[in-house]
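Take a look at the following structure, please.
One chain of protein is taken out of this complex; the other chains stay put.
As written, the chains take the letters A and B, and residue 1 is the first residue of each chain.
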Amino acid sequence: MNLREAVIAVSIALMIALLAYTIGAGGLGPIAPSRLRDLAVSYLINTYNPWNITKSALSLEAVTAIVWDYRGLDTFFETSVLFVSIVGVALVFRGYREKLGLGGKGLSEIVKTSTKVLTPLILIAGISIAIHGHLTPGGGFQGGSFIAVLLVLMSVVFSLDFVIGSGLTSSKLLMLRSIGLVGVLSTSVALVVLGIVLGTHAYIFQNIAREGSPLSMPTWLLDRPTGGTLLFFNLFEALAVAAGLSLAFLVLSLRESEVEEALGESEWYE
Amino acid sequence: MEVVPISIAAIAALLSVVATYLAVRSRDMLAAVVFSAVQSTAYALIYYVLMAPDIVLVYIPVSVGILPAVAVLLIKKTERYES
Partner (left out) sequence: MGRVSGMSDLVITLYTIVVLSLVVNIGISLYGVFTRPSLVKKFICLTIFSDTLNSFAIAIGFRRVSDTYPSIAVLSSVPEELSELATFAETAVDPVPQALVLTAIVIGLAVYMFLVGLIVMYYRHYKTTHVRVVEGGSVG
């Protein structure tokens, strides 16, 4: 251990000691307080509040209501960051090609058979988590990540050839990802368009009727609340996250030699 | 009876400290990835005890499923042992 590492270690240890002392002495507020902050109380009371409908999201789950209704614009831009970084991955590996017949047999027959049983279960669980996002814990991000695990599992167990051969190419995934993003966009402006047609006011990312704009998304489907826009947002976001993460994994797992061949020596050595 | 769940969280937190230390110290990158996955599992337990099921549902596939897979891909494409 040279001097530089020792200095870093000592200063980090000092930082930990000071931070621990501050937190232990209650300097950053009491640990696990019994009283909630006012903002949290307001969200909890208004998340499903049919008696005060202009402040409510009509969703049984408070987290999804905050993510897609109260702070919807924030989440929309986070989705844009996701899109941009997936595009960045594809750009760093530009010129990649998906070739078949490069070998790779996957794991043994037993593992393959059990994965075949598991695949529809994971898919259904992911979709169920996504579309019940406003009723139970879950939502678009959770369901999308669940489904994205599927491609990782398939490319490990069945080999990459099988995945690409079965039609999950990167252009199709990019298309699915764009469909998800367009869905999120059109859901967010749906009420604005309806308001222009009917000649009333409406806000972007409006879910339930607010003061000065009486329009509202459908809140009940048969005998279950739908949470207005939340159902559509969760569905499209699950599609976008699943396709985007799968696309990034697919591009990253392409073989080294193929990419080099496609890029050519001259392009990446100045 | 809130002692039992909080004790589980405390044990998981101590386990995560051990796993993080081993992940930082080990020279073998694959071992570091496995220790980081152990740390993620301990964190998922903490989230569950702290009543955040939404985070558990998103954290398990991301940090125990996809991220180790991506890190193993990275190690396969670069080098396994730290020089």
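Here, a contact is a pair of C-beta atoms (placed from the backbone, for glycine too) under 8 Å apart; a residue touches a chain by one contact, two chains touch by 3 or more.
Since the structure is predicted, the reported quantities are computational estimates derived from the model, not experimental observations.
For the chain excluded from display, the touched partners among the shown chains of the whole complex are A, B. Screening A:Ala20, A:Leu185 or A:Leu221 for touch with the missing chain picks out A:Ala20. Residue-wise, the contact with the chain that is not shown comes from A:Ala248, picked out of A:Ile147, A:Leu230 or A:Ala248. Taking the whole complex into account, chain B touches the unshown chain at residues 1-3, 5-7, 9-10, 13-14, 16-17, 20-21, 23-24, 29, 32-33, 36, 39-40, 43, 46-47, 50-55, 58-59, 62-63, 66-67, 70-71, 73-75, 77-79, 82-83. Interface with the hidden chain, as seen from chain A, comprises residues 4-5, 8-9, 12-13, 15-16, 19-20, 23-24, 31-37, 39-41, 43-45, 47-51, 60-63, 66-67, 71, 74-75, 78, 81-82, 85-86, 88-89, 92-93, 136-137, 139, 141-142, 144-145, 225, 241, 244-245, 248-249, 251-252, 260, 268-269.
We adopt the following convention: only the chains that are shown with their structure count from here on.
If you average the Cα atoms of chain A and of chain B, the two centres end up 20 Å apart. Residues 61, 63-64, 129, 137-139, 141-142, 145-146, 148-149, 152, 156, 245, 249, 252-253, 256 of chain A are the ones that touch chain B when the two sit in their complex.
Partner chain A is touched in their complex by these residues of chain B: 53-54, 57-58, 61-62, 65-66, 69-70, 73-74, 77.
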